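Only a single protein chain was left out; the remaining protein chains are all shown in position.
Note that the chains are named A, B and C in the order they appear, and that numbering of residues resets to 1 at the start of each chain.
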Amino acid sequence: MNETFSGDLIYIAAFCLGGLAFALGPFIVVHLLMSRRTRQTENKTGQYIECGMEPIGDAWIRYSAIYYLYALVFVAFAVDVLYLVPVALVYNRQFVYRDFVELVLFVGILSLVIVYAWKKGVFEWKRR
Amino acid sequence: METTVDTSRIVQFAKLDELLALSRANSLWPLTFGLACCAIEMMAAGGPRFDISRFGAEVFRPSPRQADLMIVAGTVNRKMAPAVKTLYDQMLEPKWVIAMGNCAISGGPFVFPGQYAVVEGVDKLFPVDVFIPGCPPRPEALLEGIMALEEKLTGKRRWPVVTPPK
Amino acid sequence: MNAVDPTVRPGVNETFVLNLGPQHPAAHGVLRVKMTMDGEYVMRAEPVIGYIHRMHEKMGENRTWAQFLPNTGRIDYLSALHYNHAYVAAVERALKIEVPRRAEFLRVITSEMNRISSHLVWWSAYLIDLGGLTPLLYAFDDREKLLDLLEAVTGSRLTYTYFRFGGVYNDVDEAFVRGTRQFVREFRPRLKMYRDLVTTNIILRKRLEAIGPISAELCRKYGATGPVLRGAGVAYDVRRAEPYSVYPELEFEIPTRREGDSMARYLVHMAELEQSLRIIEQGLDKLPEGPVMGKVPRVLRPPAGDYCFAVEAARGRFMVRLVSDGKDVPYRVKLRTPSFSNLSLFEEASRGMILPDALALMGSLDLVIPDIDR
Partner (left out) sequence: MNPTLDQLCDQFGRLVATGPSGSRPPSNPPAPDAPPAPIQRTEHAAKGYDLEVTVAPTAVVMAAEIMDRAGFALDAITGVDWIAQEQMEVVYDYFHPTAPGRVAVRTRVPRARPEVPTIAAVYPGANWHERETHDFFGLVFAGHPDLSPFLLPEDATFHPLRKDYQP
């Protein structure tokens, strides 16, 4: 039992290592391949605004709530897709109409988010 | 202002460099930096007849972070010079500059005793790789400039130089 | 410290200042607009210009009358021939030089062709601002045919210096006349295609209708002219208000719309394309024979005094005011450019709009930035 157990453990470890390499790999490759001498005239490389002008004032301010509601609609559908991925893997094994109905129900309930956001006027982008 | 790119990297490969140079030469992403009349000829070069995408350079990026070729198309004046230098800094190495038109080369028609506004030549601000004379230069001249830059990068010229018949 | 704009009511969300800086795809050049924003809404948009100021008026004072001609093609390079026409005709008015009829007709024909090529560039740049990238390929395809014709006559593609005091630089041949007639024949179905593909497109209608209303009174207060004024319902066109050259002999309408929003300005531009085609056809039909250059004194010394001349450029009313003190160098050259006045109403017209709509409004004003900075 422990062989299969340690086998699974290796799979998980390999999976985590792959994820980590995928995340940190570019930083290492770029550090190795980037040219270390860059040409500067006003050493403004770090400035995050790219229109050529000095940024005026600060952007850390109280935004209107509309942005928050807009982000919520995105998160709702991100979760929706998250649950659909495993379903898609096993969807065409032995197909039963019950699967389809469940899927439609699931997506239907989640699309109520749009109806709610529509009623709350998120998409008209009114100034609060 | 030396103009060769000193790519003193930690890891260097002989053969890979040639491949890198070839791939960079054939996918120069210009920065949409049209200042004046030359900008319209640059747009015409992007148009269907002169078709800059034959050289892989049709992707005009507005943001300096994603561009590796700055085509200075027009007059740079003293109020604009700090902005141009900031944009040059924000471009990532390796980066190249094409000075398109007489204004970018030497101030062009706007140089006269007592002129107070025009920077006489972009190479006073940062190193320039290719100069394209003309006011405005024809789109074919811009394409020739891009081919000259490719030759500078890869060392060999992909298209033969067309010599006018004797 | 946060740049809270004093003009904003207290208690509203804090505002931040957005630099629609000199480097921006929708800036059509190097126009910088300092926008005080409340979230997506523009509280105050203050255009900052001068980033492409090229001293045309200062050059006018140390160049002789003839040496200033190349400058006129580089102020508003999209409608260079109109600017040629204004300067050349102003000096002809001062020196009372007679221009032969054939030259006058050639001036009108080439100017209207220049207006078409200018509107085509405006059309493709404006649709790129709104997100449509392919119309540029159609418009520039047609424009290249037009530029071939103009290049054969004037020698350059964009910054023309074709007009001279007393006439035009060189005569046109049969190939130009035949080529222009063929262009006019082929361009009309293309215009219909543009109308089907773009003008009746629901996305464009939603982006432009009722966006950026500009009233006739606002235009009058700021001196805005051209398609901006005609989009607000006022049929003001210098070719009819202060007739010059042979325009009185040609029949063409002045297209106007009443709504005054961005869609109205767009439709006025498109209708002007058809009117220009009509003028070119009539011009070619009535093209008289004869010389293309009148008698011009060897040394130009206009009598002291000041002279104005206004033309209808692609963007609106362009006026040259020459002040001469009798020497062979102008004493003062004042260039009243249309984009300068058209942009000056942007601060008042764009108050309270969403940023994308403010950009749609700015695109509909048809700005050429060196025309503003001179």
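We take it that contacts are C-beta pairs under 8 Å (C-beta built on N, C-alpha and C of every residue); 3 or more make two chains touch, one makes a residue touch a chain.
Just so it is clear, the structure is predicted and the values come from calculations on it, not from any experiment.
*Asks:* By the document's own contact criterion, which visible chains does the hidden chain reach in the full complex?
*Replies:* Per the contact definition above, the missing chain touches B, C.
*Asks:* Which is it among C:219, C:292 or C:368 that touches the chain not included here?
*Replies:* Checking the options C:219, C:292 or C:368, the one contacting the hidden chain is C:219.
*Asks:* Among C:61, C:171 or C:281, which one touches the chain that has been omitted from the display?
*Replies:* C:61
*Asks:* In the full complex, which of C:278, C:301, C:334 or C:351 touches the chain missing from this view?
*Replies:* C:334
*Asks:* Looking at the whole complex, which of C:66, C:137, C:287 or C:323 touches the chain that is not displayed?
*Replies:* C:323
*Asks:* List the chain C residues touching the unshown chain?
*Replies:* Residues of chain C in touch with the missing chain: 49-50, 53, 55, 57-58, 61, 90, 93, 216, 219-224, 229, 234-236, 241-242, 304-310, 317, 319, 321, 323, 331-332, 334, 336, 340-341, 344-345, 348, 373-374.
*Asks:* Please output the residues of chain B touching the missing chain, sorted low to high.
*Replies:* Listed in rising order, the touching residues are 78-79, 113-117.
By our rule, only the chains that are shown with their structure count from here on.
*Asks:* Report, in whole Å, the distance between the mean C-alpha point of chain A and the mean C-alpha point of chain B.
*Replies:* Roughly 37 Å, centre to centre.
*Asks:* Using CA atom averages as chain centres, what separation in Å is found between chain B and chain C?
*Replies:* One centre to the other, that is 29 Å.
*Asks:* In whole angstrom, how far does the Cα centroid of chain A sit from the Cα centroid of chain C?
*Replies:* 46
*Asks:* Using the touch definition from the top, which residues of chain C touch two or more other chains?
*Replies:* 21-24
*Asks:* Quick check on chain B: which residues sit in contact with 2+ other chains?
*Replies:* 64, 80, 83, 87
*Asks:* Show me the residue ranges of chain A that touch chain C in the complex, using the header's touch definition.
*Replies:* It comes out as residues 49-53, 55-64, 66-67, 125, 127-128.
*Asks:* Which positions of chain C touch chain B when the two form their complex?
*Replies:* These residues of chain C touch chain B: 21-25, 29-30, 50-55, 58-59, 62-63, 70-71, 74, 77-78, 121, 124-125, 136-137, 140-141, 143-144, 147, 157-159, 369-370.
*Asks:* What residues of chain A sit close enough to touch chain B in their complex?
*Replies:* Touch list, chain A to chain B: 31-45, 47, 50-53.
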